[in-house]
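For this view, one protein chain was removed and the others were kept in their places.
Up next is chain A:
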Amino acid sequence: RRKNYQGKNSGGKKAGEDRSRQRGRKAPTKDQKESENKKKKGKEVENKQKEDRKNSTSASSNSSDEESPSEEELAMLMEQVEQKKKLISTMRNKPWRMVKKLSVLREAQAFVEKFEGALGKGKGKKLYAYKMMMAKKWVKFKRDFDNFKTQCIPWEMKIKEVESHFGSSVASYFIFLRWMYGVNLVLFGLIFGLVIIPEVLMGMPYGSMPRKTVPRAEQATAMDFSVLWDFEGYIKYSALFYGYYNNQRTIGWLKYRLPMAYFMVGVSVFGYSLMVVIRSMARNANESTADGDDDNFIFSWKMFTSWDYLIGNPETADNKFASITTSFKESIVDEQESNKDENIHLRRFLRVLANVLIICCLCGSGYLIYFVVKRSQTFSKMQNVGWYERNEVEIVMSLLGMFCPPLFETIAALENYHPRIGLKWQLGRIFALFLGNLYTFLLALMDDVNEKLAEEDVVKNITHWTLLSHHNSSMGNSSSATPPPLDPADVPRGPCWETTVGIEFVRLTVSDILVTYITILVGDFVRACFVRFVNYCWCWDLEAGFPSYAEFDISGNVLGLVFNQGMIWMGSFYAPGLVGINVLRLLTSMYFQCWAVMSSNVPHERVFKASKSNNFYMGLLLLILFLSLLPVAYTIMSLPPSFDCGPFSGKKRMYEVIQETIELDFPLFVAKIFSYVANPGLIIPAILLMGEEKRKMMGYYTNPMMQDLEDLFTPSTKNESHPKQAEDKKREPPHGNSPVGTQGKAAALDGSPMPGGRGAAFIPPPHVLVTQPLTLGVHAPYPGQYRPRGHPLGPVPGRGRGQPRYPHAPR
């Protein structure tokens, strides 16, 4: 068989061995071996010569130079030389015998050497050679740079480890987390570099102005931990918050326009986030339409190409086995789902019923929230309010957050969707629920702001009179013209609503962080410890029954991340330091959650791949981005800034800083142009056009989403008598990604041994997977970046109770 084989054969040394090591023939003779060695050496030398020759054409000019051939001859010659060169480079792949190859090679090289010199014309030769060399160097540089960039991607190994144990759906959460970290890092860089650093370095120092100083009344307690924890005291009067910034038009010797910079950075935070989210969506949409035609051999390829023969390390091998097992399970889930054949009418009816029920729940909770907020407003006017009345809003929000999501999951069992789609519905519903949360928070905040604005007028008068009286009194004592200035700590202060708003957001973020971490610690880790250790002396099997180990709650976590980011976007204009806090949070979250997952969670009973398009996560993020843009835009446009704090103090509206800059800093004609351009007649069409652009880009991604929705209602057309033609098979269209791709990626990275670090004491024994009778709550992952797919909405005999970690009420 080998003799007839015609395939490509590359590699001189090994090819030689192939030829001679044919089956049935015994060991090579001494001569053969020596000739092989010679061939190998010869080939190496020739290869080297070939390379040298390519680099220096000047060395190969020879006698044919003085012939000066004609144009056609030159062209023909060039063609022949190119042919020979090509022959030389593909020599390895030719299935010839070694002897023949060598002779042809020598002949070709001689030809090239003889005539290449004739082609270049003097200087042209050198330039050509130089260009070739630079081109090669450039290619090499690009390749090295790409390798470097890939190595720079953080946490790749961690995520690979999580993926191999828990499947691509759980890993998709971590990939999303990493992406958010990147975005936040950029935002932090923007804010820190352009706003905080200039103010700290070039602005007035602490204590020099009223806005930068702790008021006298508060100074006694300004350093207490409890005060600092509430973000009052010294923290309130620091560069972390809006109120610290001075409204001086230019600061320092650089004449840095700080108020302008503050405003522009605030706007560009939203602009950059918008751009990055949309770009990510468009890219994912393009990728997801790329593969989808190669789903004919999914199982075969999984079986025969998933094991990476390069693995030489037991731990890597363990991970690989786990990942292969998980991958098979995922494909099995998909296969089973696509085989389900049911009564379409019953299914539709049940789905409609489920949606009706859930809408009722949502409306009910919305009304409840509204009612409770109204009550709290009346309570705040009353005198004797008990603890319950004071905290009623938060209690109601927390209860809703705890009980509604599992309720939705239970109702969703009626719908019997493909796991991935069920996940999306679940996420959408919880999202709607938490919009209510957001609504109350913003309402409370707006009430606060309006109060402060009213208060401000009063304080303005007080300040005015205080200063006047101080002047008068000091003038009375001495006859000098300039009175000693009032100590900044004594100047009466305005309420500074912007800083208050900033403080609220920071508090919310910090408490969210704490609650999340504590929930993970208690809900996952302590639970795992309990189940593992107390199991020995408990009446029923803790591992198999209640409470057992937790599954990783992907939906809760992703929603938490998305809402958290919304808070950051809303609050970053008023608290520039908030993004820094978020960066720290995401960083620690990554490590903490990776550890928690590996040590205390078990993989989902029905592992599934998240959907191919990551765009569902991104869509939610986009929605939250718009929602968080609105309040900020409203306050910028229509609320007057405080009179004594912040970079816009003294102006009627915050955006006036732009006008001011244009008038004072730009030449006159620019101001005129802007005044024409700021015509609403021009602005509205411009905005509409931009909207069109965005819609066009969105068009790229809506198609896969539409496909998803279509999947709900088209029955699977697969029937039992399989036609043997691959083309006739109808599988779920755009979600048929090639799992080999994932394996390929896994394979590519498995070459290096994975770091240990698994907290081995707490890995639940694998048999737990088999004995788990219940799926612990439907926690569909967000369609993550690694073509997450499918979801665990399987035949659930009982209700699961995962550990929902939903964004809780503010404060």
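FYI, contacts are C-beta pairs under 8 Å (C-beta built on N, C-alpha and C of every residue); 3 or more make two chains touch, one makes a residue touch a chain; residues count from 1.
Here, contacts and distances are computed from a predicted model.
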Name the absent chain as its UniProt record does, using one of the following: "Calcium and integrin binding family member 3", "EIPR1 protein", "Aminotransferase class V domain-containing protein" or "AP complex subunit sigma".
-> "Calcium and integrin binding family member 3"
Consider the whole complex, including the chain that is not shown, and state which of A:268, A:313 or A:410 touches that chain.
-> A:313
Have a look at A:297, A:517 or A:655 and name the one touching the chain we're not showing.
-> A:297
So which of A:107, A:224, A:335 or A:541 would be touching the chain we can't see?
-> A:335
Of the candidates A:324, A:369 or A:568, the residue in contact with the absent chain is A:324
Sole touch to the unshown chain from A:305, A:377 or A:588: residue A:305
Can you list where chain A touches the absent chain?
-> 1, 5-11, 13-15, 17-18, 21, 26-30, 33, 36-37, 40, 92-93, 294, 296-314, 316-317, 321, 324-325, 328-329, 331-332, 335-336, 722, 724, 726, 738, 740-741, 743-744, 747-748, 766, 769-770
